[in-house]
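Only a single protein chain was left out; the remaining protein chains are all shown in position.
And now, subunit A:
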Amino acid sequence: MSKRIDVSGLHVYYGDFLAVEDVSMTIEPRSVTAFIGSSGCGKSTFLRTLNRMHEVTPGARVQGKVMLDDQDIYAPEVDPVAVRREIGMVFQRPNPFPTMSIYDNVIAGARLNNQRMPKARADELVERSLRGANLWDEVKDRLNRPGAGLSGGQQQRLCIARAIAVEPAVLLMDEPCSALDPISTLAIEDLISQLKENYTIVIVTHNMQQAARVSDVTAFFNLAGTGKPGKLIEMGETNKIFTKPDKKETENYITGRFG
């Protein structure tokens, strides 16, 4: 189920503007990879290129290769919609569908694609996904209530349940805890540690303690200078990055001397 991502020589453009320059990395299956770096250095942009979500922005394009196991997701015959079914995404702000109940939100991936499934299977999928997102016990008695009525942390876990209900191989998370309180953050971090047994997880975070707590591998991005594109500075075992990084820039950032 879980798959490896191999990026080589990736440039990301918005129109003529080069946003991220020359990134190459390997993201291992069944692990958590964290992207850290200052705001505007291209972490989120790069993350969105991994499931071709950046294409939603007019004028955005990439050069380079992104391999999902042995399939190039930017090959001309590849359908971006199919890529996104394989690589799910959780956003910074919880965004459950306001017109749908909790139940419908979870199976939205199937319902919106007009897939018919028997009631029993749908029930089973909803329960499995909500359990997978540690939300089942809190909402099992009110599955038919609107998803937007939950608290922020619950909404975010609902979004995670929605993402894992389509059974992707990879889960991308773009600052999933930045709008949440510490207790909800803890709940989501616990969830991430459980999910990595089945999924490849990539998480963008501004919280370095969070990166240190949840990730196996950390990648540090930075701008080459004002108005210059973002770059991958260093990537390695989280322990190593946070204790004795190879690059001076990384050390400065994680010790809080800049950024």
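Following the convention adopted for this analysis, a residue touches a chain if its C-beta (ideal position, glycine included) is under 8 Å from a C-beta of that chain, and two chains touch if they have at least 3 such contacts; residues count from 1.
Note that in this section contacts and distances are computed from a predicted model.
Name of the non-displayed chain as stated in its UniProt record, restricted to "Phosphate transport system permease protein PstA", "Acyl-CoA dehydrogenase", "Electron transfer flavoprotein subunit beta/FixA family protein" or "NADH-quinone oxidoreductase subunit N": "Phosphate transport system permease protein PstA". Residue A:159 is the one among A:12, A:60, A:159 or A:217 that touches the chain missing from this view.
From the set A:51, A:134 or A:222, the residue in touch with the chain omitted from the display is A:51, counting the whole complex. Interface note for the absent chain: among A:15, A:40 or A:98, the touching residue is A:98.
Only one residue in the set A:108, A:232 or A:254 touches the chain that does not appear here, and it is A:108.
Remark: the residues of subunit A touching the chain excluded from display are 51, 53, 56, 58, 81-86, 88-89, 91, 93, 95-99, 108-109, 111-114, 145-146, 148-149, 159, 162-163, 166.
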